[in-house]
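Structure record follows, encoded as structure tokens.
The complex appears here without one of its protein chains, the remainder shown in place.
Up next is chain A:
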Amino acid sequence: MANRAPVRTNNSALIAMIADEDTITGFLLAGVGNVDLRRKTNYLIVDSSLMAHVAAVVNTDFSPDEVVLETTVKQIEDAFKEFTTREDIAIVLISQYVANMIRFLVDSYNKPIPAILEIPSKDHPYDPAHDSVLSRVKYLFSAESVAGDRR
């Protein structure tokens, strides 16, 4: 199908994705899919059934599939770390629901490139209150108002 030589312009960069299957499918149809010579893709599909399972497990104390849960979150973490350190990636799209699972990593990331964009997913609409960038701004203003009150 795609027998093109991987030649690109000097400034061109990729869009990486960590999202559910349908979102990835859609963006692959839009042409952002990239597979390198080592068969590494620029996306990670987070299985929605696993995500539901994770959500269910997080709310209970006991989990028989705890290993599965850990592996999944670890996979997401690893993919996030990989995409944010790759030099050929300019934007990392991450479903906000998935970003909530690795919130500590997403919030601590503060480089301009690659830019992390939290996008809505099919079952979870976008919530600005959870967005890491807007949270930072909110914190700045709340800290300022506290300082203002003290003065």
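Simple rule for what comes next: a residue touches a chain if its C-beta (ideal position, glycine included) is under 8 Å from a C-beta of that chain, and two chains touch if they have at least 3 such contacts; residues count from 1.
We take it that contacts and distances are computed from a predicted model.
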Options "Vacuolar ATPase assembly protein VMA22", "Exosome non-catalytic core subunit rrp46", "Proteasome subunit beta" or "Cytoplasmic tRNA adenylyltransferase 1": UniProt name of the undisplayed chain: "Vacuolar ATPase assembly protein VMA22"
Hidden-chain contact residue, picked from the options A:14, A:79 or A:101: A:14
Hidden partner chain, residues of chain A it touches: 1-9, 11-15, 21-37, 39, 41-42, 45, 90-91, 93, 112-113, 115, 117, 119-120, 122, 125-126, 128, 133-134, 136-137, 140, 144, 147
